[in-house]
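Note that one protein chain is taken out, while the other chains of the complex remain in position.
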Amino acid sequence: MVGFIVAIAILMIIVLSLIGIYNGLIRLRNQVKNAWSQIDVQLKRRHDLIPNLVETAKGYMKHEQDTLKGITEARSKAMGAGSVGDKAKAESELNGAMSKFFLVVENYPDLKANSNFLAVQEELTSTENKIAFARQSYNDQVLFFNNKIQMFPSNVIAGMFNFKENEFFEIEDEAERAVPKVNFS
Amino acid sequence: MDCPVCKNEPMIVLELNEVEIDYCLSCKGIWLDAGELELLLGSSTETVEFLNSFTSDDITKEKTHKCPICNKKMEKILVIGNRKVRIDKCKYNHGIWFDSGELEDILGMRKLDNKNKVLTLLNDMLGKKIKE
Partner (left out) sequence: MWELIRANKRKSLFLFFVMGICLLVLGFFIGGAYAGDDGGFIGLFVAFGIWILMSMISYFRGDSIILMMSRAKKVSYNVHPQLFNVVEEMKLAANLPVMPDIYIIPEEAPNAFAVGKKPEYCAIAVTAGLLERLNRDELQGVIAHEMSHILNRDVLFMTFSGVLLGSIVFLSHVFLRSMWFSGGGSRFRSKSSKGGGQLQLILIVVALIMAILAPLMARLLYLAISRKREYLADASAVRLTRYPEGLACALEKISLNNYEMKTANKATAALYIANPLKPKGMKLSNLTSTHPPMDERIRILRNISHGANFIDYQNAFTSIKGKQNIIPSSGIRERKKINIRTSTAASTQTKSTKKSTRDLGDLMRAVNKYMFLSCACGLKMKLPPNFKKDKISCPRCGRENHVPIAELAAMSGMIAIDEKNDSIQNNEQVKQDSFVYNRTGKGWETFSCRCGSPKQLSPAFNKASFVCNKCGRKIEIKGP
């Protein structure tokens, strides 16, 4: 009788801890998903800010219509991009156009002193940072998720329920992270 | 912050050309926070000398006031030039109180005010005509 109770108890403990591990994995997977969606949110935010920036700059930069047009075009391209590959390409083009713009701004002290422009600039700087930090956080979450999947005992559960390792967002190197450098010192 | 003289009378802050004073509308006294006087006069040797020359005057019978920031009794400082002016300074260095006209007097009698710049601004701020 006692042996039976002990066996039941042990079984219960095993089942409960399995459920715990499973729930933990689900939670981690959701965190990875959430981190990924944050990147999209921030990219969209940048798209929304650009018309504002162009509008503010227009009056001051009569001779730079090409640069402004370049940004606007890169933006609409990035917004229309479908596949992940296209998107990455369009976004990096947009980065290029923005860097060029911020280089040119150096020649317009009036624009740099404009309080509207300063406000938009702060927003853009911040959005660039947010994109970078969202990627960083995504990678952190993926790293943790993948570790969990590889480690015992969670790897058993992961195998049973077909949890797959996620890929890193691999452009976290210097060149890509140096998103348009908004620098006005 | 309430006026140390009129009590219960809130002081207002006036700012003109980046110069800022706390001002009592009813007694027209001026409060300068710690550091504001230096900011006003600049850091010339005369200013530093002037600020270091402060000594407490405990013989006077003039009514003492309480510091509007820490609510502790302020000490009297005697400033001597062609006239004598007694100002109130917080012992804990929270600032200085000038009764109406005292700040202008001090600016006038010591060579603190380069080309009367501060005096002109102060008079302008308080709507006073500049004495010729």
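In this document, chain identifiers A and B correspond to the written order of the chains, with residue numbering beginning at 1 in each.
In the analysis below, a residue touches a chain if its C-beta (ideal position, glycine included) is under 8 Å from a C-beta of that chain, and two chains touch if they have at least 3 such contacts.
Just so it is clear, the model here is predicted, and its values are computed rather than measured.
Here the chain not displayed is in touch, across the complete complex, with A, B. The omitted chain makes contact with just one of the residues B:20, B:46 or B:75: B:20.
By the touch definition given at the top, chain B reaches the unshown chain through residues 1-2, 10-16, 18, 20, 23, 25, 35, 39, 124-127. Contact between chain A and the unshown chain involves residues 31, 34-35, 38, 42, 115-116, 118-119, 121-123, 125-126, 128-130, 132-134, 136-137, 140-141, 143-144, 172-174, 177-178, 181-185.
Assume only the chains that are shown with their structure count from here on.
Each chain gets one centre point, the mean of its Cα atoms, and the points for chain A and chain B are 56 Å apart.
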